[in-house]
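Here the complex is missing one protein chain, while the rest keep their positions.
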Amino acid sequence: MSETNSGGREFADRTVPVILQINGIKHELQLEPRVSLLDALREYVGLTGTKKGCNQGACGACTVLVDNERINSCFALAVQYQDREITTIEGVAHSDQLHALQAAFIECDGFQCGYCTPGQICSAIAMFEEFKQGAPSAVTEHLAETEIEFSEAEIKERMSGNLCRCGAYVGIVEAIREAFDKEAAR
Amino acid sequence: MSSPKTERRFVGKSVPRKEGRDKVTGAARYVDDIRFPEMLYGATVRTTSPRGRIKEIIFGENVPWDEFTIVTAKDIPGENYVALILNDQPYLVEEFFNHTEEPVLLLAHEDKFLVEKARRSIRFEIEEFSPVFTIEDSVNKREIIWGEDNVFKSFLVDKGNVDEVWESADVIVEGEYLTGAQEQLYIENNGMIAIANHEDGVTVWGSMQCPYYVHKALIKLFNLPEEKVRVVQTETGGGFGGKEEYPSMIAGHAALLSWKSGRPVKIIYDRAEDMAATTKRHPSHTRHRTAVSRDGKLLGMEIDFTVDGGAYATLSAVVLSRGTIHAAGPYLCPNVRIRSRAVATNAPPHGAFRGFGAPQSIFGLERHMDKIAKTLGLSPEEFRRRNFIQEGQTTATQQVIHEKVDLSGLMDRAFELSGYNEKREKFAEQNKSSRLKKGIGFASFMHGAGFTGSGEKYLESVVGAEATEQGNVRILAASTEIGQGTNTIFGQIASEALGIDYNLIEVAKPDTSNVPNSGPTVASRTCMIVGKLVESAALGLKQTLVGSGFLKDSGYTSEDFSNACRAYIEKHGALKSFSKYQQPEGINWDDEHYRGDAYGAYAWAVYVAEVTVDPTVYEAHVDDFVAVQEVGRVINPVLATGQIEGGVAQGIGYTLYENVVWRDGRMANNQMTNYIIPTSADIPPIRVFFAENPYAYGPAGAKGIGELPMDGAAPAILSAIENATGVSINHIPLVPESLMEELETETI
Partner (left out) sequence: MRAYLPDYELRVPKDLEEALAFLANEPGMWKPFAGGTDLMVLLEAGKLEHTKFFSVWNLAELRGIEVTDESVTLGALTTYTEVRRNSILQEEFPMLCVAARETGGIAIQNRGTIGGNIVNASPAADSPPALLAYDAELELLSSKGARKIPYKDFHTGYKQMKLRDDELLTGIRLPRTTKSLRHYYRKVGTRKAQAISKVCFAGVAKIEDESVADVRIALGSVAPIVLRCEKTEAVLRGKSVDERTISAARAALINEIAPIDDIRSTAKYRLRVAANLLEDFLKTVRDGELN
């Protein structure tokens, strides 16, 4: 590899076509293979709701959903996510109608500065799915059981990949419970 | 003028955050979400050793340097210092440098990957000088690295005559206490965008707590008139003190690159750079020598408090001031001498972090109070109760407490809510046979709200209120929303004062071209000091409307008020009202002797922590936390509770997890994977209770709240660990490696 092929501009000949399906919209992009899914979303598609906190998978601010599963988008390469259904915070609400979790985060004060919030909400959405599927976590005592109690310990453990330095954890857990109960009641 | 004092329609209620919807939908715009056409990306090239002289800068090969904008100290149009208190910190190193993360030159290019490659290619030819890394070496002047004696600032507080108590004292107890550095670790890294040129002047947008600090610094850096400098706060992803002073540095750098290149320039720090280069909490060292009577009364306290300020003075003098004043705590003692100093080391400057010196000195004091109690054979609570300060008594600075303070009552409440007494007994029994050891402990403390001493008087903060064409009221203040709820609280205070709907109040985005200087967003002053100005500015607006006949003095509806605003604007064009801070009467502060009314008001608190210690792996975990405090009137209970929970969470991190690993004056674990902050799984239920005692000079009776919760966790947790293990520990962070050293005295 030649030493001069270093900049994005000079590197243009090394780009590859990538089709990303984001919030129901197809985006045809021309990306260098090194572009993370996070940078693709923020810099190439203009969806800046997904945040960069550490860029090394340690804070969870970049959490997005891929086929309803949560991943750290800073860790993922955009080229690995061709043709998968990607959902970001911008795609969570239905037009003007906030997602139950978004509404609950406001109501229960599940944030302060708001920077980790998009990641928290995406993470919690996937967590609901995981619960429905009966997937155990590190604090689940009876692994074989399919019905897992939606306890505070379970929520805290399952949300531990999303750091909140404002320390709004109490509100976050409350918001998640509230939204979960509302969904269950429906 | 009538103010609706009886009917509180919005104060005391938990109205939702003004910016809530934007934050949950991803619509809120933080600085890195903003892009300008033709924008360049900037990077900072920093020194790589702790102290020395740069002889030569060597630019690497295989970088198209002609495409880069390169700025050195020579390009600075005005003064090469970050204007703050002593103006000793340069924007860019000219020749001599004093820590490993000092900016030397700046690079900008449109390709951010290439900027990084270029940054990495630069090397310095250096003459190394001998550095100083510890408080001890600095105090002992192993090298003189700053001024004549390495001392940025020192204070002396003297009450009574402490020299006379030692001889007659029944018991004298000495102790030494240490606290470490702490990284603020806001999840949004620092960042700025600048557009600067000769014609229009300098405009910056970015993440910050104090727009007018940045404004002042840029005026000096560019030698421009103030109207030629504009500072705009973008949505800010946490600050905690960490975005108080350093944004002035980044703003200056971005502006210098823009000034030279003629294009917009964005500088966004990544996590590694932000952690290594920007400020952290001051490490501290406290020595106590205390005289007590056999019956447990404090007779004399001699306190020596030293903080490590890092390489430049920055805010160390004021951090030291707050730490000094809080060093003797909420106790009555007739004879007190506190000597304190902030000293220089060759580390990046330490700076503001929630609590601002108070958590450090309160940690030492509260651990020491436990030690004295033990020496006297009293319970820690009984010893406190015999010495709690009461109304009419004086603090260490001889401030007479004019409010009804009831720390014993707060303690009763905290003990009742936490089950303190029962658990003390239960754990003692259980620990005899169980592998895991449980304990419960507490701390009692106070925190002064607003700037220290005459600070508020000199600041002369101003807040405006204006009527809008839509018939709303817009608050104009430079106080920033950084997650703590500024916008919401201001909305509540104004709607309360005017007796109109909360949704009619807008809060202007801090932009120095549009809002007056309401002072920095620090020191738990936003609600109590600035909020009071919001209240009076809003009332001024109303007064004009009433005086000019557009509004009845009372008995109007929100709609009437809106109509009056619109009518006034139609007739007169605009309606604005400004209110400037005036110190309440009876507040006297003697700066020279550090004596008098240090703060307008104090918040008082007793916090209880319950822990489990696992002796197999030497981990301590907080199982339960009760925070009881008196903060005047609570304006928004949910937001206030959030402030306490957040401060306690950071306090738990400070105590048990957050360890800055220093290597040659540089943070070695500057990654989120290796600097451990608590996750949701590490934070216990935090049960928050407010005792309300309205403060006459606060808006609707409110006092400050933001920093208080940072003070109590560390001493309460260490007291609980002592209860669990029987071992008294005098330093934090108490990571498992340190706890092992304390619990295991024999070598393996």
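When the chains are written out, they are named A and B in that same order, and each has its own residue count from 1.
Following the convention adopted for this analysis, contacts are C-beta pairs under 8 Å (C-beta built on N, C-alpha and C of every residue); 3 or more make two chains touch, one makes a residue touch a chain.
Treat the numbers as computed from the prediction; the structure is a model and nothing was measured.
Checked against the hidden chain, the listed residues A:I22, A:L41, A:A76 or A:V170 yield one contact partner: A:A76. Residue B:Y618 is the one among B:Y30, B:Y331, B:Y618 or B:F690 that touches the chain not shown. Among B:L224, B:A317, B:I587 or B:A681, only B:A681 touches the chain left out of the display. On the side of chain A, touch with the chain left out of the figure occurs at residues 1, 5-6, 11, 14, 33-34, 36, 55-58, 60, 63, 69-72, 74-77, 79-80, 123, 126-127, 130, 133, 135-138, 143-144, 157-158, 160-163.
In the full complex, chain B touches the omitted chain through residues 41, 43, 112-113, 115-117, 119-120, 267-270, 272-273, 615-619, 621, 657, 661, 668-669, 673-674, 676, 678-682, 735-737, 740, 744, 748.
Definition applied: only the chains that are shown with their structure count from here on.
Mean C-alpha positions place chain A and chain B at a centre distance of 30 Å. Residues 3-4, 6-11, 42, 47-56, 58-59, 61, 88-90, 92-93, 98, 102-103, 105-107, 109, 111-118, 121, 139, 152, 155-157, 159-173 of chain A are the ones that touch chain B when the two sit in their complex.
For chain B in complex with chain A, the residues that touch the partner chain are 14, 16-17, 19-30, 32-33, 62, 109-114, 117, 184-189, 235-240, 270-271, 482-485, 638-639, 641-642, 645-650, 671-673, 677, 679-681, 683, 685-686.
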